[in-house]
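The complex is shown incomplete by one protein chain, all other protein chains being positioned as in the whole.
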Amino acid sequence: MKRKIAVALAAAVALAVVGGIAIQADEFTKKDQERWEKEYMSVVQKGRALWTSPQLGTNGVACAQCHPNAANTHPETYPKFQQQLGRVIALREMINWCIQQPLEGKPLALDSPDMVALEAYVAYERRGVALAPGKH
Amino acid sequence: MNPIVPSRRDFLKGAAAAAAAGVVPMSLVKLAFADPAQDFTFAYISDAHIQHISGNKFVRNWDRGLIRAVAETNLLTPKPDFVMFGGDLGQLGMKEELDHGAEMLSKLRAPLHCVMGEHDYYLDLGEYWSKLFGPHWYSFDHKGVHFVVLNSILTHDEWTYNRWPSAEERMLQMAGLDNPNGSPFMVGEKQRAWLEADLDKVAKTTPVVVFSHSPLQKLYKGWNFWTDDAEQVQAILAPFEKVNVIYGHVHQIQYNQIGNISFNAVMATAWPWPYPNAYAQAQHTMPVLTVPMNRADPFFERDATGWQFIDVHTGRVALKYNLYNNTARTVAWNPATGKPEDTVFQDPAKRVPPQVHY
Partner (left out) sequence: MKRTLLGVLVAAGLAATAVLAADAATAKPPLGLPPVPIPADNLQTPEKVALGDKLFDDKRFSATGQVACATCHDSKKAFTDSPLRVSDGIKKAGKALNGTRNAPTVVNAAYFDVQFWDGRSPSLEDQSQHPFLNPVEMGLKDHQPILKIVRSDPAYVKAFEQVFGKKGAQVTMKEVQQAIAAFERTKVSGNSAFDRYFYGGESGALTDAQKRGFDLYVNKGRCVSCHRIEQTQALFTDNRFHNVGVGINDIQKDVPALAGEFLQAKATLAQVDVKVLGDKRTSELGRFAVTRDFEGLGAFKTPTLRNAAVTSPYMHDGSLKTLKDVVVHYNNGGVTKEGDPVNDFLSGGIRPLNLTEPEIDDLVSFMEALTSPEYASLPSAARMEVKP
């Protein structure tokens, strides 16, 4: 009985492949990957725009003024104990700290698209650096 | 005869008190090359970046930095011979910013000389600046030292005059340090010719100190830690025995030695910048010599900012970096090695965190 089912399955798959339908496929197609890469980069660009924008705060200061190319943000060290908040935090909480403190603005919701964009930009500029969570 | 250059502590107490105290700051003992009576000091305040918000509101953080630097400079005893302002008084070159900054600088109790920065220049090409502070480049002599001030943040004519639809846009574009639409700094042909002629009248043994906003070196192009005609300017300075270049713009401690020229950066009163090696994607040629300053705690708005006072001793400079919430640093000429060095931390074994991780 098992052998019959196996044969039937094999036949079905063969048909599907021959028919050009990737019903069960786990692989991403090249087209999908390219498209998603572009979508990702558009969010990185959005993050860059926010990074250089005076609109995140209320005093005209932009993240890029102290962090050109997001340098010195050490995203690879998060989560870590952040003395300015008195506890272990994730990167986005520090982004909010900076928005509130030097930029004198209102914090973003932790799941807001703008916050994701900012994190995407920070990570992108730090690509290639090994994780070192908790490091100071 | 080894003249003793006082440490800042003794400096504040007066040189006589230092001698009486019998304290010899070993790191600053130098061999005499010239008459010790020619020793003098001056203060250097730079990169205030006064930033206008609206009406008569300015970014408080940067205001406080300049206020503090001026107040402390005024406490120096003995008084410095003069004070340099190293450029970038305003953030976007606006009249309000330059006026507000000039007002704060007017509280200084010593004569003031100014260096042009790109944030002062690219809105109106230095027109209002000249009304406040005079020429964009000039020289003067003081106690046997020849001082030159360059406007080293010029750039290609095309970028300056033709690229941008408005002066405001041009200023905004130049204001972004990491802006890919920026353009490299340079001294330019006209000033180089002026510099050659100016130095022609100066003896090769006379110490020369050049004040510049950009580094007169090629350090990292991505952030305009760069002077495009650096080699040509250095060549003009090469014939002189003792040359010191003091520059701003980088908002961090840097120092280097190229041939006979010592290079020393000054800090900003406004905010510190990361070192180029903190940018993972950067290709840079930062001087290996520099011991980086400590990382700032962003809660303390003055951390890793400061001002400096400079001993001109026997034609070489020693800079004392007055760093808040951090150990003060001294970078001084070491005659044994022939370059400027951090008097405490130069030895790799003496580095402490977070100097290693900046």
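For clarity, chains are labelled A and B in written order, and residue numbers in each chain start from 1.
As a convention for this text, a residue touches a chain if its C-beta (ideal position, glycine included) is under 8 Å from a C-beta of that chain, and two chains touch if they have at least 3 such contacts.
Since we're looking at a predicted model, the values are computed, not measured.
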item	value
Contact partner of the left-out chain, one of A:Leu85, A:Leu110 or A:Leu131	A:Leu85
Candidates B:Asp39, B:Glu72 or B:Asp124 - the one touching the absent chain	B:Glu72
Option from B:Phe140, B:Tyr161 or B:Phe299 whose C-beta touches the chain left out	B:Phe299
Missing-partner contacts on subunit A, residue numbers	81, 83-88, 100-101
Residues in subunit B touching the chain absent from view	9, 12-14, 17, 21, 60-61, 64, 67-68, 70-72, 74-75, 77, 297, 299-303, 322, 324-325, 328
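Criterion: only the chains that are shown with their structure count from here on.
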item	value
Gap in Å, rounded to a whole number, between the CA centres of subunit B and subunit A	39
Contact set on subunit A toward subunit B in their complex	52, 59-61, 64-69, 71-72, 83-84, 98, 101-102, 125-129, 135-136
Contact footprint of subunit A on subunit B as seen in their complex	51-53, 59-61, 176-179, 222-223, 271-274, 276, 278-282, 295, 297-299, 301, 353-354, 357-358
